[in-house]
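Not every chain of the complex is shown here; the ones you see sit where they belong.
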Amino acid sequence: MVGITQLMEDKVLMAFASYATIVLSKMMFMSTATSFYRLTRKVFVNPEDCASFGKGENAKKYLRVDDTVERVRRAHLNDLENIVPFLGIGLLYSLSGPDLSTAILHFRVFVGARIYHTIAYLLPLPQPNRALAFFVGYGVTISMAYRLLTSRLYL
Amino acid sequence: MVGITQLMEDKVLMAFASYATIVLSKMMFMSTATSFYRLTRKVFVNPEDCASFGKGENAKKYLRVDDTVERVRRAHLNDLENIVPFLGIGLLYSLSGPDLSTAILHFRVFVGARIYHTIAYLLPLPQPNRALAFFVGYGVTISMAYRLLTSRLYL
């Protein structure tokens, strides 16, 4: 198993694995945040979810839309839209033999920007806090994509 | 091409590839389920999709929201939110040299939990069936993330 063992000895890939795991765990936390707000505010979208709160007409009042829950869901979807390109492009970028310190700088800035984006979305902070966090993360991914396409293009 | 060939000789990676492909195919099935319900129930969201059913005002009646279609779409989005972390963390976990039987146990439980989650969402089964399926899958991903971060942390 030389190939596999060597692979994870690579420092860039180890760093990518660490930062990707952190940012994915942060994204998974959004699911529990949604559940938390749904339960504490009693806001549900599926009839079976609020069956224990009452029957018939009594249960229907819990089937509603809540601003805070929708805000968490939008933050979650925005994470998904941005972390998926980071995962795909970041993994391939890590395999393309970049400079270690440059790669780590990319990963750190991305993870920091996404954590700040979540804070700015959920508090919420006034704009342009969230917009800036979004574009910093976006820029990091574009920078890795640019490096990949210029160094390893094979169409 | 020694590196590549060796890589897919690794049993953990082969197992990950098999389970990831199965769970992604299951997720892709949700797209066809949405199309099926949209067509059989004549529920559309884009005017061009129901143009063949009639013109002008006659077509507008098909542009509506349907409970069953929305249910399938929520199940699909929940899949996406949970399978993306599994893919990212699971791939890196597979490369980190885990014990084969432990790794396969993780993959099996995750795939089983997600299939059960879909069944519980679509039938629907009474709670806490769906919640339990969700948290089992969630726990598997967290367990792999924990192993990655404790064995290969490099920040």
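Going in written order, the chains are labelled A and B, and every chain counts its residues from 1.
Quick note on the criterion: contacts are C-beta pairs under 8 Å (C-beta built on N, C-alpha and C of every residue); 3 or more make two chains touch, one makes a residue touch a chain.
A quick note: this is a predicted structure, and the numbers were derived from the prediction, not measured.
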Seminar exercise, completed: Expanding from the 2 chains in view to the entire complex of this file gives a copy total of 3
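Just so it is clear, only the chains that are shown with their structure count from here on.
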Problem set entry | Euclidean distance of C-alpha centroids - chain A vs chain B, Å | 16
Seminar exercise, completed: The chain B residues in contact with chain A across the complex are 2-7, 9-10, 12-13, 71, 74, 77, 80-82, 84-85, 87-89, 91-92, 95-97, 124-127, 130, 134, 138, 141-142, 145, 148-149, 152-155
For this session: Write out the stretch or stretches of chain A touching chain B in their complex.
Result: 1-5, 7-8, 11, 13-22, 24-25, 27-28, 30-31, 45-46, 48-49, 51-52, 76-77, 80, 83-84, 87, 91, 104, 108
